[in-house]
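Note that this complex is displayed minus one protein chain, with the remaining chains in position.
Going in written order, the chains are labelled A, B and C, and every chain counts its residues from 1.
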Amino acid sequence: MDLHALLDRIYRELLPSAGSGKVADYIPALAAVDPRRFGLAYAGVDGAYVGAGDCLEPFSIQSISKIFSLSLVLAREGEAIWARVGREPSGTAFNSLVQLEQERGIPRNPFINAGALVVTDRLHALSGAAREALRDFLRTESGNPGVDFDAGVAASEAEHGHRNAALAHFLAAYGNMECPVEQVLEQYFWQCSLRMSCADLARAGLFLARHGLRADGTRLFSASEAKRVNAVMLTCGTYDAAGEFAYRVGLPSKSGVGGGILAVLPNRGCLCVWSPGLDPKGNSVLGVEVLDRFTTATGWSVF
Amino acid sequence: MDLHALLDRIYRELLPSAGSGKVADYIPALAAVDPRRFGLAYAGVDGAYVGAGDCLEPFSIQSISKIFSLSLVLAREGEAIWARVGREPSGTAFNSLVQLEQERGIPRNPFINAGALVVTDRLHALSGAAREALRDFLRTESGNPGVDFDAGVAASEAEHGHRNAALAHFLAAYGNMECPVEQVLEQYFWQCSLRMSCADLARAGLFLARHGLRADGTRLFSASEAKRVNAVMLTCGTYDAAGEFAYRVGLPSKSGVGGGILAVLPNRGCLCVWSPGLDPKGNSVLGVEVLDRFTTATGWSVF
Amino acid sequence: MDLHALLDRIYRELLPSAGSGKVADYIPALAAVDPRRFGLAYAGVDGAYVGAGDCLEPFSIQSISKIFSLSLVLAREGEAIWARVGREPSGTAFNSLVQLEQERGIPRNPFINAGALVVTDRLHALSGAAREALRDFLRTESGNPGVDFDAGVAASEAEHGHRNAALAHFLAAYGNMECPVEQVLEQYFWQCSLRMSCADLARAGLFLARHGLRADGTRLFSASEAKRVNAVMLTCGTYDAAGEFAYRVGLPSKSGVGGGILAVLPNRGCLCVWSPGLDPKGNSVLGVEVLDRFTTATGWSVF
Partner (left out) sequence: MDLHALLDRIYRELLPSAGSGKVADYIPALAAVDPRRFGLAYAGVDGAYVGAGDCLEPFSIQSISKIFSLSLVLAREGEAIWARVGREPSGTAFNSLVQLEQERGIPRNPFINAGALVVTDRLHALSGAAREALRDFLRTESGNPGVDFDAGVAASEAEHGHRNAALAHFLAAYGNMECPVEQVLEQYFWQCSLRMSCADLARAGLFLARHGLRADGTRLFSASEAKRVNAVMLTCGTYDAAGEFAYRVGLPSKSGVGGGILAVLPNRGCLCVWSPGLDPKGNSVLGVEVLDRFTTATGWSVF
């Protein structure tokens, strides 16, 4: 498979559509992004690398960070987190409070906002500093020491963060917050503000394609654990469109409202796409399209 | 109708049951109340007054305060508040977030917590100091200058107020908060901590029985407005048991988790009962029973 | 109070608006009604009668029939029916299945479709022929032996009755149907097809204004029972707009999608309005407006 040619072809085919979809505008810092940015990068477990377009341009990774915070918590204390958060697709919008009430304070999964707040809370309690733990891990795995937060985005998230504050207080009302609500929210807003490029993210995700082996060859967690994170990504990683996404693409993936999608190809590598325009469910329009064409061409869907 | 004899009889019949139900225990300050306290007081529009039991003992009025904050907002600016809060029974628990999400940030009515937060927010914006506006009004109408807040209860509410904080942030996320969330919450917790006796409350509610005329003979709002507050009390005043309450009692009433219930008898007077034990819906067990027997004996249901 | 002059004035004021709202069109037989029909009739407990406009024209009473089937069941066996149906406002659309599932097959109240099906089921089991029991009662109370079903409407309801069939099967799945589903549906469709005029309905409802006394002076049920039916009408009688209706009008009322509304004035009489155009909640636009003006002018709201 000539991945270089393939990615190049997909990039050129879709470049004219760059700008499709609606850029997230709930905070000014995201709304200001040029909607025509478009990049993609593939990193193989064998060291292969292919990039196209704006693949080296850092963007706000937003919810893609949730894969990594979950992995760090699982690596530190295994399955204990599942007593506080479920593993089922939500069937509702990613920031809904309804299901949280019906399930009495146990979020459906770690990738909806409520669940991610619980994971950040736990990571903060375990590490003493959730955001630094996360940043350092991402610097190491991506091989890019320049990975960092965007203070403007973090501040903007905090300013417009009433819904996340509502979720966090609601979790606290059910006894499902260890650290003070304000601290957890702050860590969470910083975590979402991390800026990485497609190249950074494709490399940073390889520990999942390698079933637990980090960039330096040490083991983050067991192969089973890695497969399980992949499973949660496939069933819950693309908001309330996970079923549709599994149907069209068939790869464990996690999207963010910054327009990025990171997909894991078990035993092969990671593919990351960035295009800021979102579909109504909150996934990058071009991101989904790239991944669809990629698995159709390669047959590398997990199914 | 010999109201003195009637209330005395009902009091004596039910005294052996004092202690029924479950005292609210979500904050220590409420949980510490003696469950066997039991008082009732009737105040007539003609100046009549009858009391029995612990009718002069102040207790935490909690949600009963919501009648008065709503009335003050209506008196100041009429119907404008209804753009921000509905007038329909909720069909769910008083502190539920579910309906708030379905209705996109417009609480169903002013007596569920979310709606009361909106009313307090507006009263605070209009008066510059919601809690003092409310306290002063209640002192005047009850004729008791000793009506005051309970700082311990207010602090306790704040400490255990994650669910109300969640509601307030959620309202803010939908743009339905004027003042800063923290300020509104503080005002709200103080408002709920007001301590009044059955005698105080029965007198303070008379402006509703007199269709808008205050204790000093001046008009708070029009007769129509007063009838409308009574209507909201009847349909929404006793949490998710308003239908059952209308069926059994048939009077506009408002209950609080402190165990008080204030009922309005249009053109006649007000009856207030206090007994801390609550039924599963959050209404005073003995309170409902007293009112049921009272309207059965007098035939003074509005129906 | 010169009711003749008052009703005449209201009628003339609103006649130009006849045709407002949207005529129910879920069955052809209802959609064919002239939207400009407009009538009203008042019947007093003292024998007074005032009519205006199309007050003698029969129309499809639809859900107004639910007051009478409930009353007949209560008259026959008292409170037993409340084990199978609640008395709380629904907070959702009148034909919703959602709440029925949440409450495990116990409809919220007897005036939403699910609850009315339970009442019809019980009346059918008690009487052997629900629709005839109802028709005969209405003939007697209205004094009009011509009150009858509309076979065309009943057939049309059955043909388009998938949602009611779903509700009935759902109730059966929860064990809350005594008679076979098909029988209950048939009875229900016939019951809804009854044709009566404003004059007929105003007279037929007088037993509620007289607190249980029928047209012939005999007692249908106790004064308490009558007041309780009035209470259910006030809290649940106008679909998901009961709170708004209580606020504006303040009278126990029951509306139907045929455009009729019957209101009870305890101890005074009944007022019935008919205008086929409905508001989005399913209540007659002009009907609500007439009742609002009437209680504003008379001050006869129950509050």
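One rule holds for everything that comes next: a residue touches a chain if its C-beta (ideal position, glycine included) is under 8 Å from a C-beta of that chain, and two chains touch if they have at least 3 such contacts.
All figures in this text were calculated on a predicted structure; none of them were measured in a lab.
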Visible chains in contact with the missing one: A, C
Selected residue (touches chain absent from view) among A:Val232, A:Ala263, A:Leu278 or A:Leu291: A:Val232
Option touching the unshown chain, where A:Arg9, A:Arg87 or A:His160 are the choices: A:Arg87
Option touching the unshown chain, where A:Ala52, A:Ile106, A:Met177 or A:Ala242 are the choices: A:Ala242
Residue of C:Asp25, C:Glu77 or C:Glu101 in touch with the missing chain, whole complex considered: C:Glu101
Residues of subunit C (touch criterion as defined above) contacting the omitted chain: 96-98, 100-102, 162-163, 165-170, 172-173, 181
Absent chain, residues of subunit A that touch it: 86-92, 99, 108-109, 223-224, 226-228, 230-232, 234-236, 240-244, 246-248, 250, 252, 266, 296, 299, 301-303
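The rule is simple: only the chains that are shown with their structure count from here on.
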Centroid distance [mean C-alpha coordinates] between subunit B and subunit A, Å: 47
Distance from subunit C to subunit B - Cα centre to Cα centre, in angstrom: 32
Subunit C: positions in contact with at least two other chains: none
